[in-house]
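The complex appears here minus one protein chain, its other protein chains still in place.
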Amino acid sequence: MSTLNPAYAAIRQQAYEANMQLPALGLVLFTFGNVSAADHSLGVFAIKPSGVPYEKLSPENMVIVDFDGNAVEGDLRPSSDTKTHAVLYKHWPKIGGIVHTHSTYGTAWAQSQRDIPLFGTTHADYNTVDIPCAPPMDDAMIEGNYEYETGFQIMNCFNDRGLDYKEVEMVLVGNHAPFTWGKTADKAVHNSAVLECVAKMALLTEQINPQAPRLKEALKRKHWERKHGPDSYYGQS
Amino acid sequence: MSTLNPAYAAIRQQAYEANMQLPALGLVLFTFGNVSAADHSLGVFAIKPSGVPYEKLSPENMVIVDFDGNAVEGDLRPSSDTKTHAVLYKHWPKIGGIVHTHSTYGTAWAQSQRDIPLFGTTHADYNTVDIPCAPPMDDAMIEGNYEYETGFQIMNCFNDRGLDYKEVEMVLVGNHAPFTWGKTADKAVHNSAVLECVAKMALLTEQINPQAPRLKEALKRKHWERKHGPDSYYGQS
Amino acid sequence: MSTLNPAYAAIRQQAYEANMQLPALGLVLFTFGNVSAADHSLGVFAIKPSGVPYEKLSPENMVIVDFDGNAVEGDLRPSSDTKTHAVLYKHWPKIGGIVHTHSTYGTAWAQSQRDIPLFGTTHADYNTVDIPCAPPMDDAMIEGNYEYETGFQIMNCFNDRGLDYKEVEMVLVGNHAPFTWGKTADKAVHNSAVLECVAKMALLTEQINPQAPRLKEALKRKHWERKHGPDSYYGQS
Partner (left out) sequence: MSTLNPAYAAIRQQAYEANMQLPALGLVLFTFGNVSAADHSLGVFAIKPSGVPYEKLSPENMVIVDFDGNAVEGDLRPSSDTKTHAVLYKHWPKIGGIVHTHSTYGTAWAQSQRDIPLFGTTHADYNTVDIPCAPPMDDAMIEGNYEYETGFQIMNCFNDRGLDYKEVEMVLVGNHAPFTWGKTADKAVHNSAVLECVAKMALLTEQINPQAPRLKEALKRKHWERKHGPDSYYGQS
């Protein structure tokens, strides 16, 4: 392996550590997931190599890719979902990490082509809307530049619904599976685990009470604001 | 950190050990839960600091708070749910520990706004009524002193139903999640695990037999009394 | 502790090892289960002490009890379910071990007061009938010698249905939970794990296909006989 550019050492390390959290959190079987970590000042991100088992990952074998999806540094082929990551980084400048998994409950909602309903405060601690499920893509998009178009499918869904990617950091791609993001790769992984937890609770809620109502407006606002508002009081500031 | 008052060492230790049981029992994801341990003679309780991961907890970083919710000792901000704990300790003098989690099945029942039905002896070993689900609060309570009012919502639910907090040591807050308590923090954690177990069994019971009947009166009394009655014969006295 | 009778050392060891398998197999929360091991030639069995956590068990603190339920040796109080074990050993001479758990899926079927339907070969490898659910007891039995009567409730269920306890080694007690048995305590624990597995599969089967048919007669006979018949060819020996 040729000498690695030290400018990418930080995102290599972040991407490596975040990828290793996926099996520890029970979010992936085999290699069914990937995390990337971006450096917007350099216009690149580090991403998991495709199909490599987690136990063989290292900061050094992460692949460096630019925001057009071109490999910049690394001997291995990057994740097959790399272009989806690239599109999102290119258009959403405030995100520093992206995660894609096929986690069980999140994927089941995606396969069902339904948004995950906002039933409780666990969900409202993260966002105040149903978690959106983008529709499956048109055939032309699928047969064309599929992974690239997946990024646009996600962005179109957010545009159509008037959602802000800085407030809603998770989405389901219909028939496929979840994507999440955040200010850092670590936070994006956190969001993937929360999505899976909320997805399971929502299914159970509908099973216990098929007429379960959505969370009321005042509770939505309260839980969001105590964690994310200007006067938030959750955590250590 | 300044010198810690040795009078609080015991509740610091109890709160620390009880908090550490939550991830071990599978009751929390990340920091979605908190335990406190009270000393009624001193009028204070020790509680988990807000948003701090379990692996960074220690007896020393528990926060000491009085029964009006004022911080007494500690450099960190206490759990965002601290005022709920304070209200319950202030009004329910016989409890020494309180737990709040977002455990999966308990939370699903809370989101469903249904009491957990008393279907079997596992449940009756702990109490002889459906586990109550307090209704979501009025908007005025939510927009006011939310966590403080959550304590009153729990107490009002018990008063309205004529329940004794010394006999029924668990509740669901509608749209939110479970709270449990007990004579000690350790027993309160035990009750959280039992609630989650009973919540899962109750959902499965309804799935197997939507017409499943409640536990009959004689079995309720028998299981309660063999564990808690004057002639109890469970455990080592 | 006084000197222990060496004649009971073997059943103490068997009961201890079998009890320790319950948490390892995920069949118990806290102390919600107990195993005993009998020596019919001596007319006694060793059983878990009541309410003692698994990590504090040892061969030495198992309690020796006779088949009328009288303590023979041991400083601790035996399991609260001891009399149920005693009745079964007294009337069913071929069993050497009994297990009681509140395992999640088995208990849910018991709470549903339904037999577990025989849907597949996993079940037929163990027995060729629906796993019976004994009805909840009459109030007079509950208010009388409850745990003693539980043993008779199980035996009555087997008599009423014409079942042989040597062929069907598991039962649900309605509203309560499963009991299993076997030639040894180890085999009885094995049966508890199988019951839980079959109970989960049966619920899932009904969810996937509410009209799922029972296993056909020829498959029942084949799977039973290849494991238990005179020409069995499963396993070594």
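In this document, chain identifiers A, B and C correspond to the written order of the chains, with residue numbering beginning at 1 in each.
Operating definition for what follows: a residue touches a chain if its C-beta (ideal position, glycine included) is under 8 Å from a C-beta of that chain, and two chains touch if they have at least 3 such contacts.
If you're wondering where the values come from, they're calculated on a predicted model, not measured in any experiment.
K.L.:
Where does the absent chain make contact, in terms of the chains shown?
P.N.:
Output: missing chain touches A, C.
K.L.:
From the list A:13, A:175 or A:209, pick the residue that touches the absent chain.
P.N.:
A:175
K.L.:
Taking the full complex into account, what residues of subunit C touch the chain not shown?
P.N.:
Residues in contact with the chain left out: 119-122, 190, 193-194, 197, 200-202, 204-205, 207-209, 212-213, 215-219, 222, 226, 233-236.
K.L.:
Would you write out the residues of subunit A that touch the absent chain, in ascending order?
P.N.:
29-30, 32, 49-52, 76-77, 80, 102, 104-105, 107-114, 136-137, 139, 142-143, 146, 175-177, 203, 206-207
FYI, only the chains that are shown with their structure count from here on.
K.L.:
How is the touch graph of the chains shaped: line, ring, star, complete or other?
P.N.:
It is a line, because the chains touch in a row without closing up.
K.L.:
Relative to the centroid of every protein C-alpha atom displayed, which chain's own C-alpha centroid is closest?
P.N.:
That would be chain B.
K.L.:
Averaging only over C-alpha atoms, locate the centres of subunit A and subunit B and give their separation in whole Å.
P.N.:
So the centre of subunit A lies 33 Å away from the centre of subunit B.
K.L.:
At least two partner chains per residue is the criterion; list those residues in subunit C.
P.N.:
In subunit C, nothing touches at least two other chains.
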